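One structure follows; several queries about it will come next.
Of the protein chains in this complex, one is absent; all others appear in place.
Labels for the chains are A, B, C and D, by order of writing; each one numbers its residues from 1.
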Amino acid sequence: MKEITEMLQQVAARLFNEGLEMFIGYESGSVPAKARPYFAAVQGETAALVFNPFCEHNLAKYLVRFPNAKTAVVVKGCDAGAVERLVKERNLDRTRITVIGVPCGGMLARERVLAELPQDGKITAITDRRDAFVFQTSKGEHVLEKKAFLLAKCLICTQNNPTGVDLMLGKEAPPVGETGKDPYARVKEISALDPPARAAFWDRLMDRCLRCYACREVCPACSCTECCFEQAVPGWQQGAIWLSKAVTLPDNLHYHVIRAFHVAGRCTGCGECERVCPVRIPLMLLNRKLAGDIDELYGPTPPDVPSVLCTYATGDRDEFT
Amino acid sequence: MKIGYYPGCSLESSAKEYDRATRLVARHLGIQLYDLNDWNCCGATAAHSTDHFLAAALPARNLMIAEEMGLNVTVPCAACYQRLRLAHRELTENEATAREIAELLGRPYQGKVRIYSLLETIAGIGLDQLAAQVVRPLKELKVACYYGCLLVRPPGTGCDDPENPRLMDELLLAAKAEVLDWGYKNECCGASLVFSERRLALRLIRNILRNAVDAGATSIACACPLCQTNLDTRQGQVNKEFGTSFAIPIFYFPQLLGLAMGLYPQDLGLGKHFIDPQRAIKAVGG
Amino acid sequence: MDSKIIKKDKLLSLLERFIAGYHVLAPVREDGMLVYRPVGIPGDVELNPGRSVLPPKGRFFPQTEILYSYRIEGEKLTLEEYVEEARQVILFGVHPCDLRSFAVLDAVFTEEPRDAYFTARRNNTIIVGVSCSSVLPECFCTAFGISPVEGNGADIHLTDIGAGAYLVEVLTPRGKELLQKFDSLFEDNVAGAEEAKRAKEASLIKKISLSVKVNDLHEKMASIFENPYWEKISRRCLGCGVCTYVCPTCHCFDIMDDGAGKAGERFRCWDSCLFREYTLHTSGHNPRHALAQRLRNRFFHKLSYNNQRYNIEGCVGCGRCVALCPVNIDIREVIGAVRGLV
Amino acid sequence: MSVNESDVVTTAEGAAWEPKIVAFLCNWCSYAGADLAGVSRIKYPANVRIIRVPCSSRVNPQFVFRAFERGADGVLVAGCHPGDCHYVTGNYYTRRRLTLFKRLLEYVGFEPERFIVRWVSASEGQRFAETVKEMVDGLKHLGPQKRVSRV
Partner (left out) sequence: MPRIGVFVCWCGSNIGGVLDCPAIAQEAASFPGVVYSTEYKYVCSDPGQKLIVDAVKEHRLERVVVASCSPRLHEETFRQVLRRSGLNPYFFEMANLREHCSWVHPDTTVREQAQRKAVDLVRRAVAKAARLEPLFPGKIPVVRRCLVIGGGIAGIQTALDVADAGLEVLLVEREPTIGGNMVKLDKTFPTLDCSACISTPKMVAVAQHPNIRLYTYAQVEEVTGYIGNFKARIRQKARYVDHSKCNGCGTCWTRCPVTVPDDFNLGLGERGAIYIPFPQAVPNKPVIDLEHCRRSTRGKCGACAKLCPTGAIDYEQKDEFVDVEVGAIIVATGYGLFPWEKVYGEYGYGRFRDVITGLMFERMVNASGPTGGKIQRPSSGKEPKTVVFIQCVGSRDEARGKEYCSRFCCMYTAKHAHQILEKIPGSEVYVFYIDVRTFGKGYEEFYRRVRDEGAVYIRGRVSKVYQDGSKLIVRGADTLLGEQVEIAADMVVLATGAVPAAGAADVARMIGIPQDKDGFFQEAHPKLRPVETHTGGVYLAGTCQGPKDIPDTVSQASGAAAKVCGLLLRDELETNPLVSKVNEALCTGCLACQPVCPYRAIQPVTITERLPGQPPRERVVARVNEGLCQGCGACTVACRAGAIDLKGFTNKQLIAEVDALCL
């Protein structure tokens, strides 16, 4: 991890020499085993840049905030699609962005890592040993098998080396996803339930949604200037808005079903929505359901079409006759 | 190339020479034929005209065997070929039948096997490859390629254009034969009707022979045991019935390919014909 | 007031009796998270809970609350208000930081003009506090003068003093009244219980890694209102409402009507100052159009305005926002940074 | 499917419960089809309430969810048969959108009978009536939709 971190710092320094105005990467977080988005605006700020298996954030959407600046961004394999999607939908001007790819050996589940490491040990170095991450701490060395410590999304990952980047750092990472894992396994389990059981499954989850909108704010496919769910209508027409602000089961379900539908065919599968949810709603189960259906029904969407719902084939499966 | 080989019943009996020529030519061309283990009758004629289920189940078993062996399969006999192709279609398109057959045979068919006619298999190695093996060009052989009706029909199931098949023509052209354009390439030979509707069948045979001869053919190449039998063994009866005087040898196409590749005529079973092919063989220097 | 001892098995019996006679809200574990839920089985309750994902403020200030409904019949308009009727609710298992948050909310809702809805719920609730048994990396309650073992704000307060025993402190007459009914379950206070509690306090405080000084902050902050720091820290902010919704002291709400035809209702629901439409005017003008302005507002509210307005700190150091912020915006760092700027 | 006596749900007032269906019909085919059912005096259950839209592609899935939230027991969307759209291609988009949406609704626990999409041409008054009948039968069997109803 050290090499990549150093490369990042060097590349950032070079780019600032070449007129870069903003570098979006990661820095270490305020608590152990945590990283967070980092924004270097000048040459002197590049030393804080890091890359380690806690850099789970997808930084692509931050690009939208700097419409006029020459910006560089660090992407992992699962983030690269988001840049592509944002460019495709005209949220970004690709020419002013430098996309820097990093090879990813998988991201670690922080809670599990902290439980494994000694309580007051300080992490001094992390090395990727293909099947495991080796942590050097002030209390000794700890080998964390990837199989046991990676995030669930990394275990079904098929794209841990980014594509479409301007600059790729380091060597290509070997695959991290476990072969033979069906990404749709859980979706299929839920689909196999009978409707009341399925409803109960979702109601329990949806009932605890806070509507904090973290899932929306972080989602690179939720790129609307103003989300339909924040459009307020004043006066006597107040009822005629898309969604009530009340946080009730029907409204929560409405929000999540429609959000999933709005990103259908546009979701890049980065899993950020699920990560940021403070009440642990497995939102990717919705996105994956749609992705599976789209794949089954329509196959890949041609590159020149904005999304699967913006096109059709006369021979599309007809389940309505 | 490795491929499963389903000879079918005829090639074990009346059409032994077809089998022999096939194996020799295949070996010569580097095609490794693996006989399907414990294969059974494809159900041609008897089963498919009486019992729809059996008509699918009999060939299905052979397909399952091939699938278990992990091989595609090549079929020299036109009738067997058609039965296997149709069974494959039934099993992959009709879920109910597939289920029933799987139950009966105790195993499912996953539809992985591709079924090729011998024509396709040989053409599959490439016409250039084939031409390169020719040591005895069949220059003097004026041959009419006769496909019969089962090999190319029904459309979508056959191995070539149902109206104007070209595969055998191409193979024999590669062997430098003079391949003739004629009108009865894919007409029916009467098949087993020779037993029940003798005169009708003889007339069909007569038409085929006449058209070939009129086109200038001195021999006919075929790819079906029953066609060969009808055209070869019934020429005398045709002559008697219609007052004609046909004496045109009927070859299995691998016999001719074998000749072109320099194999011994005797090994190719060329001594087993009713109509003596010697003149034709001589003509090509065999 | 009084203090007693209760053994762990008896504590479960006590909960069982609570459940039999009252509506009990207590922390339970759900998908690995602690949440306050109405409980029916004592065994479900986490007795040494740790930090709940949402603070217990929802008991007094629900995320969505119908204020009243209306119906028009002919010329007649009928209104029905939904102030909670007197009912006895026991809110069990509240940690000292959250206990302090009730005081912060009280300052907002129960001072004049009094909020009838909040006050009714508050009055209907008996609070059972519980001392912390562990310290999480994000905890910093001591910065606000809170002790992890003190039950100020609770009616009854429990502290696990080891060996399967809990110290029960009865802090209000209401608490006393409640426990009287179940006297048989308690033992008299034994020697060493208070010492055990102090020892626990010391060990917990030692574990709170970060100590920040806050009490003079509100006076100093005015000078850094325009500091570029706010823009910088807002760069990674998503603008979601996690920090405000998990905050035990955040209390902003919006009031909306939902009606169709001749009937409808007015409800209020939590709002977040991080949301764009929080300050959006009908005209389309937004005085806090930039995320930096909104984030700054939140920190000013927590660290300055609340103290100015209500004379009580707006943050209790529970660490929820630190733990749950998807991009690790850490109020302790902000406090440190602010201190460095002034 | 017929309804057993024991299945009959009653409302608070004691009357037999009747499902409420909101139907979005495209102006050119399905609305005209429903008109034709009227002109032909084809009887069907009075449980359906029709909203006219220019094309089935105007139907936002959010309208469907809205109807359920407001207490509809079933929602029907009907448009021209694929290939016959007055606006040439509108219903092809409808088909994709609503296929995915229906599958999604079912995935989150809605019974398949709650949300129906049908192609009904201007000449298919009978088909429209039958669709309504079928839906009412199905919904009576399921009972009221209370899950996301806010009323």
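Following the convention adopted for this analysis, a contact is a pair of C-beta atoms (placed from the backbone, for glycine too) under 8 Å apart; a residue touches a chain by one contact, two chains touch by 3 or more.
Everything numeric here is computed off the predicted structure, so don't read it as measured data.
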Which displayed chains the unshown chain touches: A, B, C, D
Selected residue (touches chain absent from view) among D:I50, D:M135 or D:V148: D:I50
Among A:Q9, A:N52, A:N91 or A:T248, the residue in touch with the chain that has been omitted: A:N91
Interface with the undisplayed chain - residues on chain C: 74, 260-262, 285-286, 289-290
For chain A, residues in touch with the removed chain: 67-68, 89-91, 223-228, 231, 233, 236-237, 239-242, 262, 305-307, 309-311
Chain not shown, touching residues in chain D: 18, 20, 22, 27, 31-32, 34-35, 37-39, 41-47, 49-55, 57-61, 63, 66-67, 70-72, 83, 86-90, 93, 97, 129, 151
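To be clear about the criterion, only the chains that are shown with their structure count from here on.
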Distance from chain B to chain A - Cα centre to Cα centre, in angstrom: 60
Chain A and chain D, separation of their C-alpha mean positions in angstrom: 37
Junction residues of chain B - those touching two or more other chains: none
Of all residues in chain A, the ones touching two or more other chains: 244, 248
Contact set on chain A toward chain D in their complex: 187, 190-191, 195-203, 228, 242-244, 248-251, 253-254, 257-258, 260-261, 264, 286, 289-290, 293-294, 297-298, 308-310, 312-314, 316-321
Chain A-facing residues of chain C, complex: 30-33, 35, 53-54, 63-64, 137-138, 232, 235-236, 238-242, 244-246, 254, 256-260, 264, 267, 269-270, 272, 275-277, 280, 282, 322, 324, 326-328, 330, 332-333
Residues of chain D defined as touching chain A within the complex: 61-62, 65-66, 68-69, 82-83, 89, 92-93, 95-112, 117-119, 147-150
